[in-house]
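Some notes on the structure that comes next.
All protein chains of the complex are present and in place, except for one that has been dropped.
Let's look at chain A:
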Amino acid sequence: METRLGLPNLGLGLGLRSQHFEHILQNKPAVDWFEVISENFMDSHGRPRYILQQIAEQYPVVMHGVSLSIGSTDPLNFDYLKSLKQLAGEVKPAWISDHLCWTGVLTTNSHDLLPLPLNDESLKHVCNRIRQVQDYLERPLIVENPSTYAAFNNSTLPEWDFLRIMTEETGCGLLLDVNNVYVSSFNNDFDPVTYINGIPHDRVVQMHLAGHQNCGNYIIDTHDREVNNQVWKLFQMAYQLANEASVLLEWDGNIPAFDVYHSELLKSKKYMDATFTGAEKEVHSMDKEQVSNPLNLFAVNQFL
């Protein structure tokens, strides 16, 4: 079996956020690669897409979607896929990813990454749709494990088994979001280490890191703060198993200055070493419940 589907290890990447456009273009920071939210650029013909074209000429880029809705029982949205493929033709991403989720049915879009019951029916359904998407895009789809806030009584498979069978059946890759594993495990009472051990490591093309909000009885995947120690430790374990997949830090709320964002990413280098035993200093705070991320909406104000 070919590791990472033959896709390269891009190194350490950051999410491309509009707040940092000018900084990146002017300073050309030493970031290995950028991940873009596909929907932020697919239908934009203004400044964001123009800037993305410039950045894609200078850095490797990966397209990460939030609206494919691979698990929905609505028909696949081929207008969406057409627009996605057009953007990929321009940007030439190293790969295209989206989430194991559904976003709506009956043509409604909740704009949330909704969880699926994990059973034979949903597995067959998702695999059929992944095959269709891969055929249309003419490339493997990289599927991310979502943060979940509920589990279902009609689930018969643990998520790691679902992902393993899904990759075997379709040839798709995995985007292992370590923070999502932690968030879901906390919310749904499973062991995150068992999860990390159970996924098909040779299919992990990319890993995500992010900060989350602990609300006491549950955790929200907010992408609005530093990565916490438990997630770093999980990452340390997963990175060894996943054969040096590309790593990306997501930050979508309370977005800090570029250098702060970048320095948080660079912490991951320590945890790539299996022997590292340190820990980050953490500030714990209880604040108003935030919304889970990522979102696909640009602030237009800065371009006025």
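One rule holds for everything that comes next: contacts are C-beta pairs under 8 Å (C-beta built on N, C-alpha and C of every residue); 3 or more make two chains touch, one makes a residue touch a chain; residues count from 1.
Assume contacts and distances are computed from a predicted model.
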Protein name (UniProt record) of the chain left out of view, among "Aspartyl/glutamyl-tRNA(Asn/Gln) amidotransferase subunit C", "Putative DNA-binding domain-containing protein", "ABC transporter permease" or "3'-5' exonuclease": "Putative DNA-binding domain-containing protein"
Sole residue of A:Ala150, A:Ala257 or A:Ala279 that reaches the chain not shown, by the stated touch rule: A:Ala150
Residue of A:Leu14, A:Val62, A:Ala88 or A:Leu114 touching the missing chain in the full complex: A:Leu114
Which residue of A:Asn77, A:Gln132 or A:Gln240 touches the chain not shown here: A:Asn77
Identified contact with the non-displayed chain, of A:Arg47, A:Lys85 or A:Arg131: A:Arg47
Residue numbers in chain A that touch the chain omitted from display: 39, 42-47, 50, 67, 69, 72-73, 77, 80, 102-112, 114, 116-117, 121-122, 125, 149-154, 187-189, 217-218, 220, 289, 291-292, 295-301, 303-304
